[in-house]
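Only one protein chain is missing; all other protein chains are in place.
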Amino acid sequence: MVNRAFVLKIVSALILFGAWEIAGRIPVSLAFPTFLESMSALFSMAADGTLWLAYAETLQPLVVGIAISAVLGIAIGLWVGLNDFFDWLFSPIFIVMQAAPLAALIPLLVLAYGIGLTSKVLVVCIMAMPVIVLNTAGAVRNTPESMKEMGRAYLATDLAIVLKIVIPAASPVIFAGLRLGISAGFIGAILAELKITPTGVGDIITYSRSIADYPSMYAAIFSIILLAVLFLNLLEKTETVLFKGNQRGYVSD
Amino acid sequence: MKLFGYRLPGMSSLIIWGLLWEIVGQLGLTFFVPPLSEVIVTLYEVIQTSAFQKALFETAYAFLAGVFFAIIIGIPTGILMGRTRLLDELLLPWVNVFLSAPLTALVPVLMVLFGFGMKAIIITTTLFAIWIIILNSRAGVKQINRSLVEMAHSFGASPTDAFFKIYLWAALPEILGGVRIGIIRAVKGVIIGQLLISIVGFGALFELYSANFLMGHFWAVLIVLFALAFTISEFLAYLERRVAYYAAKR
Partner (left out) sequence: MAMSQTKMAVAEADGVLESAVSTRNISKNYGEVEALRDLSLEFPRGQLTSLLGPSGCGKTTLLKIIAGLLEPTSGEVEVNGSKVTGPGPDRAFVFQDFALLPWASVIRNVSFGLEMRGVAKSEREAIAERYIREVGLAGFEHAYPHELSGGMRQRVGLARALSVDSQVLLMDEPFSAVDEQTRRKFQEDLLGLVQNENKTFIFVTHSIEEAVYVSDQIAILLPRPSRVSEIIRPSGFRNKGVDNIRRDPEYLDIVDEIWASLRTYVE
């Protein structure tokens, strides 16, 4: 038993990819290539540069949208969490947005802003922002009362309480919201590329589907899921390093 | 929020936003935002059209079917993962992957595999909802208090008895929490599916409206959709709170 968890992860990957390979060989459907075919399509796309060009395009709305959502979302969240009036005014909007299928706004965004980058960035924003705002506001509101009291008892100014107590205390939850927001942002970015105009990875998917080059289509989908998962895992690792004491830290017994 | 000593109800600020919408619409600032009053009149007309009723019916059908499969498959899978270590270790990485993966990318695959129709939309909906249901059911089973398990043993409960009389109930708050989030995700999934496979339900309706620049119709349908989604999510939150009374006391 060298490292059971690691070995089992490998086994688990082998089982899934093996099942994919077998299902592709039967084949379960003409539109279901084998795992190896898809991987070789992935490598040839990476080798001739198509994949990198596609990602250069896909990442634009994604990065811009997520950057805007993160900055604006955290700022609004802090504001809403700290001030009763803004809480009353803005929270309902974001609560409704969080529950609602905002994807339905896409046709309207296309009518208003065309099929360019703006629309795609907006799609990423409306998907990513609500959860960031709500998590930030909730975390700020839930700062343990005794920590704030401690700040006041030791003569911290209101600003110092926000900067040195409320924000650090809220940051693990803010970060978790950011992670959920980015995950939703990926959904939005792909949706925009598939729905609005095929560009980037969405273009590879749409185009290879239309010419029935299924290995390339599966390869592109595989790559974008892989990218999202790797990125989010990286973020989670950063989180555990950054907040190592903070998550289990506040216990009173 | 308190005003002159009165506590304003939670969602009351939506009235202010509605007024703002009306004003922006009346000023005619943009073609894309007709006044709210106009939208509401349109809404009244729209919901009587057969196209709308058909879209609503199709969406409800795909949604309910998708949620049904997500629950029927998700809860047992989650509970099994919580009770069997090997299964847990084999499946958990993939559940986590699909929980945060951009599932929209999979819709084209579903389209080529299952056709441009209801089947693909139902599967999309299930895919959006199922992972969080699995994960929460698993977490619910995992957190069951050890002394509760020991209590079951010491009073001689059979494994089946222990499962149906103790574990299921002890994990219920988490399971319901997962179902609630899963259902909210399913609402988004069913709409995303319809947008991408835009020949059924609201997807088709949106195509029709935007091709004809029917802004009022568009907003009317959006309001109905958002209101339905919000009602579903609040209703589920209410159900969850009713179970939460003992979740806190375990």
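Quick notes
Just so it is clear, A and B label the chains in written order, and each chain counts residues from 1 on its own.
Here, a contact is a pair of C-beta atoms (placed from the backbone, for glycine too) under 8 Å apart; a residue touches a chain by one contact, two chains touch by 3 or more.
No experiment lies behind these values; they were computed from the predicted model shown.
Shown chains touched by the missing chain in the whole complex: A. Considering the full assembly, A:150 is the residue among A:7, A:150, A:212 or A:230 that touches the omitted chain. Checked against the full complex, the one of A:11, A:28, A:160 or A:230 touching the unshown chain is A:160.
On the side of chain A, touch with the chain left out of the figure occurs at residues 144, 146-147, 149-157, 160, 164-165, 168-169, 171, 243-246, 248-253.
Just so it is clear, only the chains that are shown with their structure count from here on.
Centres computed as Cα averages put chain A at a distance of 18 Å from chain B.
Within the complex formed with chain A, the chain B residues making contact are 1-2, 8, 10-14, 16-17, 30, 32, 86, 89-91, 93-94, 97, 100-109, 111-113, 184, 187-188, 190-192, 195-196, 202, 206-207, 209-210, 213, 218, 221-222, 225-226, 229-230, 232-234.
For chain A in complex with chain B, the touching residues are 4-5, 8-9, 11-13, 15-16, 29, 31-32, 84-85, 87-93, 95-96, 98-108, 110-112, 179, 183, 186-187, 189-191, 194-195, 201, 205-206, 209, 214, 217-218, 220-221, 224-225, 228-229, 232.
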